[in-house]
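Input: one structure, supplied below.
Of the protein chains in this complex, all but one are displayed in their positions.
Our next item is chain A:
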């Protein structure tokens, strides 16, 4: 029941926001987001990692067909729900500084998005998963298309085509799997785990899932929609896309691809791994020379997600646990960094590094927050990024020494582009664009402080979250190895 409530609460909040009028909308949305977070934390406190999928519900949807409206939480779902509910109120709050037109719709869409994301992460029925997976696209599409930058129409269109295209592959795969289930057919995900598929079929399904999820994350070479979309979208939409939505792709790999087609993994995993590793290096190298800060972070995010995927394709406990903890870390860091760029942009009206410089001279607080998030992003030990990157790289290295060493270049390249970003914006002589730059306001600090606390929490005591996901991950690996 709690799961149903977790999905419904943001919907209700969204509807109230929609009707609360222009002035109240943002406050209502924030309260809605915080309430959902409160509920998620309550769920967490009652959660027993060892007890499998909990707080579930199931309503017959297409009664004769075995398709049901069913959802529940295991450790993997829970950490992603926690991430979603933690980040959503911060995304809402981060938008407070802007005077968006039609604020009620704007904030309502964020909450609708939250509901869809929670749905994706908790659905235990494959078609329900698909429904939410698609539904999540709609709010973020409108956010980008209505409140985005100059090229928004062209860019969001490309984004839309790409993801729909990928989803169709998944649809085909899901329908096929559904018909393979015995008896009156069922679309329960766990039923798919039991299927005995021929190696050849597994290969097809592998690629169908791969393309669908690879586009969402995105993985190389399906990423060309991403930098433009991240750059053109309003920051709130960029945060939703990068902080949470791309995790749908990684989650899909873990929930569907690994356990359903283990033999497909065996035959094609290496290729997927290589694509992931290429993405890491490719994205990192492009990030090195970017001048637009938003685009720089977009490419860095692309590189990071490549490493998460590589960890998943290593199908080892290190890789999966690393991917899960890195999803949390990446969500936190990337949202913080996009927010800081938004702050700089709204003060200076530029995002270009060659026009910036010397901001830190008047902004001790901004500098510290920026530095900490940056350190998280470059995986300095005791920050959140380290735990994930350590586990992921070790898993890739054990999978294949050379690939591991190549993927490891990310720690060098990451520091190259991130320190350049910091130096060119914060240090050096003060540029004329940053004259009169004010340090953080209270509401800006209110967004950044929780993020930074999480940077250290995950960095210093990652076992809080690793312990949550451990049983679910080892169960999954058992399926894969059988």
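Basically, a residue touches a chain if its C-beta (ideal position, glycine included) is under 8 Å from a C-beta of that chain, and two chains touch if they have at least 3 such contacts; residues count from 1.
Everything below uses one rule, namely that contacts and distances are computed from a predicted model.
Chemist: Tell me the UniProt name of the left-out chain, picking from "Hydrolase", "Interferon-induced transmembrane protein", "NADH-quinone oxidoreductase subunit L" or "ABC-2 type transport system permease protein".
Modeler: "NADH-quinone oxidoreductase subunit L"
Chemist: Any idea which of A:288, A:446 or A:479 touches the chain not displayed?
Modeler: A:288
Chemist: Which candidate, A:161, A:271 or A:453, sits in contact with the chain we can't see?
Modeler: Looking across A:161, A:271 or A:453, the contact with the absent chain belongs to A:161.
Chemist: For the chain left off this view, which of A:44, A:57 or A:397 is in contact with it?
Modeler: Considering all chains, including the one not shown, the answer is A:397.
Chemist: For review purposes, identify every residue of chain A that touches the missing chain, sorted by number.
Modeler: 62, 64-65, 67, 130-131, 134, 138, 141, 157, 160-161, 164-165, 167-168, 171, 175, 220-224, 227, 282, 285-290, 316-318, 321-322, 358, 360-361, 364, 375, 380-382, 387, 390-391, 393-394, 397-398, 404-405, 408-409, 411-412, 415-416, 419-420, 423, 426-430, 460-463, 466-467, 470, 474
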